[in-house]
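Missing here: one protein chain of the complex. Every other protein chain is in place.
Let's turn to chain A:
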């Protein structure tokens, strides 16, 4: 039997077919028949001998009943002693919409805890916060990916799709401008590559905005008709003339003016951001600076141009809409909005007053675990924070201090290794569900094969736990289609309105981009064509200023480290490190270094280096890369233990999005002897 499905990894959600565990690419608008090495080899995990197939209690196989009884009993004890917020949940951006929704509901209704957040906080949150501020709506790409095909100029900031979502490169046909401190595989294809010092993107955006305005490229008609707030934003940008920006960023004033001119003269131009510019303690302001630039050129809300953010995780978009985010209820509603609480409580059949308010964001949650006023128990679904959280050695210590750590996953990882209870669950091809890809399109994943004996779905796990916590079984259905229908009702009238979507419409192949407010609505592939999401219908310039990295370099830590991805691995690497073809391609961590910088540390290509920050140290194999800035080193973050780049990263948080500063920290580089 051949089943049409989508790749389990990134937000491009490439179309593929599965015959048993054998993968073949198929035509789909996002990937056009292409697949990268991760996609091609994704079937290997379905039959991996590493697969978890039995619940583990303190490392020993037990029956499901034993495991679940233990968990429920421990939850009740913790909540009796420490209150409802004694229990916490950490979700993931790879979970289906149904699971994200059920997890949020489970937290608010069964545990009645405010302490739920998810790893998308480490991924999309700055772009989401900035999009909400500027447009009143956060949908990563408010237009279909295929619109990019007709662009003359695309400005990509902190994005490396040639490694992270290779088939996407088919949509970037001409006029690529790349902003990245490194000469990445994507930058190699650019007509212009700007290499700012890490943590200075905001200044760069201000310099280009300054050039747009001063060189007469601003679309004043558009700014007047469709935006507010330019004057205040300009007063800050006015102080960032390109020569001043050059001194801060290292990007020449000429290049800043060139970018302004290229964007302005293009017939169709797009500005796209990704993690490189977003994962900073000033990430939200930085994205708003890029959106300000897009607004000054009149790009958003017009067919053939726009601003978008390249979502990372498979369901990075849908995962942030349905309530696993601590400040949110389904349909992208705010949990502190009384009307939203009343409506959602009605759908759930509970009293609005029983719903908790907002709790801690992901890093703050992890940092509070096991502390006197923090949660004493944590349920983890679809996340591996021991590798993916900033200052990860500290996070591992916090997890170790818990009274109860439960991890539901399908392969063992660095977090299951610390868990009291491990619950083996189904993976993508073994279950049904929907995901929302990077362009806001809802995709249906069909089950392609039978799960191995002994595993259950996440929805089944939540129901079993809910029953044990005194909830009626029917409040936590296990059938994905039933959950999706309820999610539709709960999202009705919200920003991300799914109420008009049914499995039947998805099965019939309809291309549905949210909002889809009724069964006869064709969906919204392009948002903002008539008006933006704010009450006045206008987009907002946000006055933002450059502050620079949270941590400075000094004599002890003279280099800036930045982290990122490689093509062969996905996120914490828990899945891809189990696939031989991928570990053959990139077997271990490495650090990219300029030849002079390596020489000063006495290091040669292939040597093992020690990289140290104020938070920890890692070991990595030296790769001499002549195109690196001499003041910057790069490490991929997919590797555990001594190779875990997140032992170095700085948990300084963005004030709006609570995004940690993954992308820049001060380090030193030494030999290991």
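As a working rule, a residue touches a chain if its C-beta (ideal position, glycine included) is under 8 Å from a C-beta of that chain, and two chains touch if they have at least 3 such contacts; residues count from 1.
Methods note: contacts and distances are computed from a predicted model.
Entry comment: the absent subunit's protein name, as recorded by UniProt, is "Assimilatory nitrate reductase electron transfer subunit", drawn from "Assimilatory nitrate reductase electron transfer subunit", "ATP-binding cassette domain-containing protein", "Na+/H+ antiporter subunit G" or "SGNH/GDSL hydrolase family protein". For the chain missing from the display, the contacting residue among A:66, A:146, A:252 or A:619 is A:252, taking the whole complex into account.
Only one of A:170, A:471, A:531 or A:619 touches the chain withheld from this view, namely A:170. Contact with the chain that does not appear here is found for just one residue of A:11, A:567, A:591 or A:665, A:567. Although one chain is not drawn, the whole complex shows that of A:51, A:121, A:594 or A:638 it is A:594 that touches it. Shown as candidates are A:17, A:37, A:146 or A:228; the residue that touches the absent chain is A:37. For chain A, the residues in touch with the chain missing from this view are 25, 33-37, 40, 162-163, 166-170, 185, 189, 197, 213-216, 231-232, 234-235, 238-239, 241, 243-244, 246-247, 249-255, 553, 567-568, 581, 584-585, 594-596, 599-600, 625-627, 630-631.
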